[in-house]
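Below is a slice of the complex: some chains, not all, each in place.
Chain IDs A and B follow the sequence of writing; residue 1 opens each chain.
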Amino acid sequence: MRTDKRQSDELRPVTIQLNVNKYAEGSVLIEMGETKVLCTATVEEKVPQFMKGQGKGWINAEYSMLPRATQTRNQRESARGKLTGRTMEIQRLIGRALRSVVDLQALGERTITLDCDVIQADGGTRTTSITGAFVALSLAVHKLAQQHTFAKYPITDYLASVSVGVIKEEALLDLNYEEDSQAKVDMNVVMTGAGKFVEIQGTGEEAPFSREELDMLLMLGETGIRELIGKQRVVLGEAGSRIGVQLA
Amino acid sequence: MRTDKRQSDELRPVTIQLNVNKYAEGSVLIEMGETKVLCTATVEEKVPQFMKGQGKGWINAEYSMLPRATQTRNQRESARGKLTGRTMEIQRLIGRALRSVVDLQALGERTITLDCDVIQADGGTRTTSITGAFVALSLAVHKLAQQHTFAKYPITDYLASVSVGVIKEEALLDLNYEEDSQAKVDMNVVMTGAGKFVEIQGTGEEAPFSREELDMLLMLGETGIRELIGKQRVVLGEAGSRIGVQLA
């Protein structure tokens, strides 16, 4: 029995609130149980130095936790003077995942930056960030499409992410913090609406894992992601209607 | 006429929502118009190096803006690798202001850190942070007082802050961003429940100001702060009942 009485293949309650910020081109407050992440999308009509002159756009992500998002207060990275390895790893992951469903050529020479700020953390902050950031990105691109005719719609598919893990020989979907700290194997899965993998990151630091365990975890992850993408479709509604659709 | 149709001595709508964070010893989401600041209070049973062995406590504040709290996105200070002068100045102000109404001796050897994170900015973020942080601090001290008998209650008075300024020869209370950027004189006032000044910071970068203007601004500031302290009393209720009261 899980501490919050969920089934092994059951997500925590998910809510995705749109347009929570008055300035951002897209914004979302996503909650998965007690994990709350504010995701904003900022559109800028320029690209980073290394992308200039290619006629292509760029998607960038930044991730941060508020100091008291966790049980004990964490020192701010701005006060430390540098990002931790964990933060860098997470924001690289979020950016890479989102780029996998964006046609940078179709986007044109502009950058969309996704800021994922964890207001409260209870496990799964990086996967929740990806799921929320995708919605914020979709809102921003939808808004762009209202001002600008894209020959091809730049978002090619839906995208969501979830964590899975093994605790006491059982594979569980969507670990909360308490579960995460007991897990022997911990895996983050990112998938598209078409059911393809974008990222798989599985770690057995506490105990190596077998092929059978891996297969169970991938299956659970797929289940959870399908459900999350369903929720994304509902909240996006019209704003998501052109995702993955090409003009004839 | 002000753009949002307020009277010159009228505050923006204020809401103070308590206990918005499940981990922090005290937490508040304060909104003044479109300015929204999340304030959390963290209690730690230790003091900074320079305070050790004095039997006294410490109050510390940190301030930050989310990158898209503003109309255009700001670079994160964690990515820049250092705090801006503006941030340092503001967090020094918040800490100093709060310490003025805390009896550090009565608090005992513990540190309370107030994190003020600006979720959305529309002028007055530093004054709103002080007003909100005071409430978060009060909640944390009230909670401490339930576990621990203070010989003297450590919070000696209420405290709030507001901005005032001069625009086109008129003194206005509680400037929003648009007003702030047009103001010739800009002043932040911090006062106690007893009506005394804790901080006055007035700047006439655009145009020096006269003694008459100063007097008008101080009067307006006092009006606004009295109203804010009234709201603090209401939301704190029982949790604020021992502020400034000594045990017989």
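A few notes on this one:
We adopt the following convention: contacts are C-beta pairs under 8 Å (C-beta built on N, C-alpha and C of every residue); 3 or more make two chains touch, one makes a residue touch a chain.
If you're wondering where the values come from, they're calculated on a predicted model, not measured in any experiment.
Shown chains number 2; the total number of identical copies in the complete complex of this file is 6.
In this text, only the chains that are shown with their structure count from here on.
Least-squares overlay of CA atoms from chain A onto chain B yields a rotation of 180° to the nearest 5. If you average the Cα atoms of chain A and of chain B, the two centres end up 34 Å apart. On the side of chain A, the complex with chain B involves touching residues 21-24, 27, 34, 38, 40, 42, 44, 62, 64, 66-71, 73, 76-83, 87, 113, 115, 117, 119-120.
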